[in-house]
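Written below as structure tokens is the structure these notes are about.
Omission of a single protein chain aside, the complex is shown with its protein chains in their original locations.
After this line comes chain A, so read on.
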Amino acid sequence: MSSWEDEDSAAASAAATTDVELLKRAWRNEKAAPEILHFDSALVSRAREQIQLLEETLDDFTDNGVDDLVVSLYQMDLDRTLFLLRSYLRLRLQKIEKYMAHIANSDDLLSRLSQQEQRFAKSCKEIMEKHLEQSVLSKLPYGYDSVTRQSLSSTEDDMVPEPQLDTFVFCKTKSDVGAFQLDDIGEEVVDLVADDLYVLRYKSIKGLVEAGRIDLI
């Protein structure tokens, strides 16, 4: 009996972890999380390869006169995957544009970006700084001409947009997490049961999202 169940669950998990499924999860998490998440370069390059392969196959199909119906079905599959990938990449670019100064300040955040994204973040920041410098800051009096600080008397970078990490997010647990502490002092504890839906503070479940134990929706 137990071997049957094992096979079943193994089959189910294999089915649930196609690259499209993984990409969809990454896309949803990225969309729902206030900050930029880790870029899964292995996954993205696998998706790219599969897309390219299917594009080539489709070319062959049209050359070989394969049934229009079959071609159109494969085309839909291709379009859906392309949409996911594009939307995922664009979403990340949007976040980078928005928080470029904040990301550039932190090695941890920078390490979450792909090579191309890092280059994008860097040049985006340079261009923006140059633009602000030329159009506004150079005309402001001394002490008020910083991109990142309101004035000389500011003790920290108070003009750098940062993602709001204590915002609330909708999430779904994949498996039992058990009693989970939401704050630092242990006043707020919730019991996270498998496959349930919660609205929680992003900051407190950040670790679970990164470990892939919980999905944002």
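We take it that a residue touches a chain if its C-beta (ideal position, glycine included) is under 8 Å from a C-beta of that chain, and two chains touch if they have at least 3 such contacts; residues count from 1.
The criterion applied here is as follows: contacts and distances are computed from a predicted model.
Trainee: Looking at UniProt, which of "Cytoplasmic tRNA 2-thiolation protein 1", "NADH-ubiquinone oxidoreductase chain 4", "DNA replication complex GINS protein PSF2" or "18S rRNA biogenesis protein" names the chain that isn't shown?
Mentor: "DNA replication complex GINS protein PSF2"
Trainee: Check the options A:Ser72, A:Ser111, A:Gln134 or A:Ser175 and report the residue that touches the missing chain.
Mentor: Here the residue in touch with the unshown chain is A:Ser72.
Trainee: Have a look at A:His38, A:Lys98, A:Lys122 or A:Lys174 and name the one touching the chain we're not showing.
Mentor: Only one of A:His38, A:Lys98, A:Lys122 or A:Lys174 touches the chain omitted from view, namely A:Lys98.
Trainee: Considering the whole complex, which of A:His38, A:Lys122, A:Lys174 or A:Arg201 touches the chain not shown?
Mentor: Final answer for the missing-chain contact: A:Arg201.
Trainee: Would you write out the residues of chain A that touch the absent chain, in ascending order?
Mentor: That gives, for chain A, the contact residues 15, 18-21, 24, 28, 31-34, 47, 50-51, 54, 67, 69-70, 72-74, 76-78, 80-81, 83, 91, 94-95, 98, 158-164, 166-170, 182-183, 188, 190, 196-201, 217.
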